[in-house]
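Missing here is one protein chain; the remaining ones are kept as they sit in the complex.
Now for subunit A:
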Amino acid sequence: MRKYSVFAVAREALRGHTGWEPQWASPEPRKEYDVIIIGAGGHGLGTAYYLAKEHGITNIAVLEKGWLGGGNTGRNTTIIRSNYLYDESAALYNHALKLWDGLSQELNYNVMFSPRGVMMLAHNIHDMQGFKRTIHANRLNGVDNEWLTPEQAKEYCPPLDISRSARYPIVGAALQRKGGTARHDAVAWGYARGASDRGVHIIQNCEVTGIRRNPDGSVAGVETTRGPINAKKVGVVAAGHTSVVMQMADIRMPLLSFPLQAMVSEPVKPIFPCVVMSNTVHAYISQSDKGELVIGAGTDQYQSYSQTGGLHIITHTLDAICELFPMFTRMKMMRSWGGIVDVTPDRSPILAKTPVKGLYVNCGWGTGGFKATPGSAHVFAHTIARDEPHPINAPFTMERFRTGRLIDEAAAAAVAH
């Protein structure tokens, strides 16, 4: 792999850009691999990358039924933060946040990580108490998060209306300065390039149709639309389709799949300096480097695999955005789309071994998996390589729904996230 650098750009400028290589190879699948990862999104490609880089396992295939990064990796609103209430979540998401810092250098690929700050608005006394509790919990866990008065919030984010007459008055805000955004496609592409360079096979348009088992019940490989492939270890990183894939191994999951929508506006000049979220009125907004306002909406109330979602869901969010930021009322929305998110009962992910030997699962990220991509991939690679969880993902088992040891971020945030 040729390194990307300013010299490479200069060299190619002189050669008419004829020397760039494909960023990853598209090989024919082998008959057998050491590890198969199902799903070539950010989490799956990252898992292959860390397996190759940190655990010396390079005989890996990443199987993708569509195209690389075409699922939720390419459909989210790119927000990165780690200010979760519970200790287990704070450790997991902050592990990811530390890896985000420096990921571009690590991958030699510009993922455009921009720690511009994530601000959560408090509109009432309940928000204020909840956020302050989270801030104190975060500080005890070494997670950056601080309380701002309305004036301080306005100074950090000038478009805010902090007048008392606002439809949703702002009584303060929680700010994670190290949070921000990254270029989601580049994360998938960067991990794909790094993994491919280390010998990982990325096989697109190859849908897994069955999981093969040995007589003792352990994993023998997978059936695909491009023929059977053997492997002793299979990692399922299939997001909204996890239940469908796990059904092939006769495992019922504590998951439901919902459409989650987002949209972007027409591009405009820089107007919005950070990420602003309001859980109470359910709106979140940031501005991409291209200039579009990136706005996230909620999930539909019914389970679905349709990747669309109802129009009233996004208009509800736009109502809230227009009330919070009246200056955006005349912006045109250019595109909206849906992704299928897999939601657990406690809104925390599952990163674990399964009852089937050799089968591992990374799922349940619900409506907020992008921010965790590097951390999730890093500890999941450890889980597969060592056949035991990393201390960080040890609490995120499937069995917690039997023992009752939930990590109840649903109750902590009172909103899907």
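Here is the rule we use: a residue touches a chain if its C-beta (ideal position, glycine included) is under 8 Å from a C-beta of that chain, and two chains touch if they have at least 3 such contacts; residues count from 1.
By our rule, contacts and distances are computed from a predicted model.
Q: What protein name does the UniProt record of the undisplayed chain give, "RNA polymerase sigma-70 factor", "Oligopeptide transport system permease protein OppC", "ABC transporter ATP-binding protein" or "Heterotetrameric sarcosine oxidase delta subunit"?
A: The chain we cannot see is, by its UniProt record, "Heterotetrameric sarcosine oxidase delta subunit".
Q: For a quick check of understanding: of A:A10, A:L140, A:V268 or A:L311, which residue touches the chain that isn't displayed?
A: A:L311
Q: May I ask which residue of A:G199, A:P254 or A:G291 touches the chain that does not appear here?
A: Looking across A:G199, A:P254 or A:G291, the contact with the absent chain belongs to A:P254.
Q: Among A:M128, A:V244 or A:A394, which residue is in contact with the omitted chain in the full complex?
A: A:V244
Q: Hey, which subunit A residues sit against the chain that's not shown?
A: For subunit A, the residues touching the absent chain are 241, 243-244, 247, 252-257, 301-306, 308, 310-312, 342, 345, 401-404.
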